[in-house]
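A protein chain is absent from this complex, but the other protein chains hold their places.
Let's look at subunit A:
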Amino acid sequence: MDESVAEYIRRTILKIPREEIKTMLQKWGFLSEAQLQTINFHQIKDNISQEVVQLCEENCANIKQAAVLDVIYNHIYPNKRMWSVYQMRKTGEETEFFDLTDFKKKFKKFLRSALNNVTINFREYEDNAIWIRVAWGTPYTKPNQYKTSYVVYHSQTPYVFVSASMLRSNLPLLCQALIFASNYHDIREMELRSHCLNSLKDIVFKRYSQNFQTYCPRPLQERSVAPETDLRIIQQNRSEKERIQRLNQELFGDGPLPKLEFAQYKLETVFKSDPKMGVLDKKEPFRCLVKFSSPHLLESLRSLAPAGMADAPLSPLLTCIPQKARNYFKIRERKSIVPGSFVSP
């Protein structure tokens, strides 16, 4: 077995939390159950990985098989990577019969024809997600297994989730391979990025609760009424609180929101000040970048008004994030008599 393969397997095992190593090796399926029984999973990870590498030597693992373990790891811990969303377009209107074998063949063929040294792995999951791992090399060097790109694609959808930790020069090639394999015509990067892959999927697939008004015959879930703590306390702002709650519910819905870590607004608007103050001599756009960061941005926005930190309703620039499927905005001056600003598409 190649020394580099051994090293790669060793390093991959070291990334996995100790309690999870056994289950992941089982999912990998490369080592037999009997072989797994011989490993002591209670020792330090260094020793576990050594034992695993030894067993892989016995089975003569190659890099493609080792790469499968990496795919499994990234599928279970996708939030360690930064994901961007790409949107593909096609002009035809024929029904797509997405054939997985066909897709894989075309993707591999396209990449291999352009670049000889690539390692490509596919793995399909129950939710129709196809995970693609690509390790990139050059005509003169072997693929770098530590700087891999991951692509997650759900068949018959125009969205692709890409985590590309690699030289930007290979990105166009990857995009071209994707549209070739999936029979689309072009692809563009959306202004939507996050570490949480599932939340990105929720946003573009519209899987989050959008609070539609319907006559739902299902019984309304009784909102648990908090017991009155003290009858001597009178809520003076009850109507205001209820108004805020109602608006919040209209804007954000009731259920869990997709998890985004930031929203970025690039302002190219002119600074508006009292003419007498004359802060700026020229009417130039005041370049400014506003970035909201949070472990869970949308949830924190939802709680702003009830916490009294912002007026309800919140600015549509904030509340449109899931619906517009973007968290990067450019705000320019609206070129009309009425001063204001508009968001570029």
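We adopt the following convention: contacts are C-beta pairs under 8 Å (C-beta built on N, C-alpha and C of every residue); 3 or more make two chains touch, one makes a residue touch a chain; residues count from 1.
We adopt the following convention: contacts and distances are computed from a predicted model.
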*For the chain that's not shown, choose its UniProt protein name out of "Cytosolic iron-sulfur assembly component 2B", "Centromere protein O", "Sodium/hydrogen exchanger" or "WD repeat-containing protein 46".*
"Centromere protein O"
*Touching the absent chain in the whole complex: find that residue among A:2, A:58, A:99 or A:242.*
A:99
*Candidates A:4, A:38 or A:128 - the one touching the absent chain*: A:128
*asked:* Tell me which of A:155, A:198, A:269 or A:303 is the one touching the absent chain.
replied: A:155
*asked:* For the chain not shown, which residue from A:147, A:206, A:291 or A:334 touches it across the whole complex?
replied: A:206
*Please identify, in ascending order, the residues of subunit A that touch the omitted chain?*
26-27, 29-30, 32-33, 60, 62, 64-65, 68, 71-72, 93, 95-101, 104, 121-126, 128, 154-159, 204-207, 210, 212-217, 323
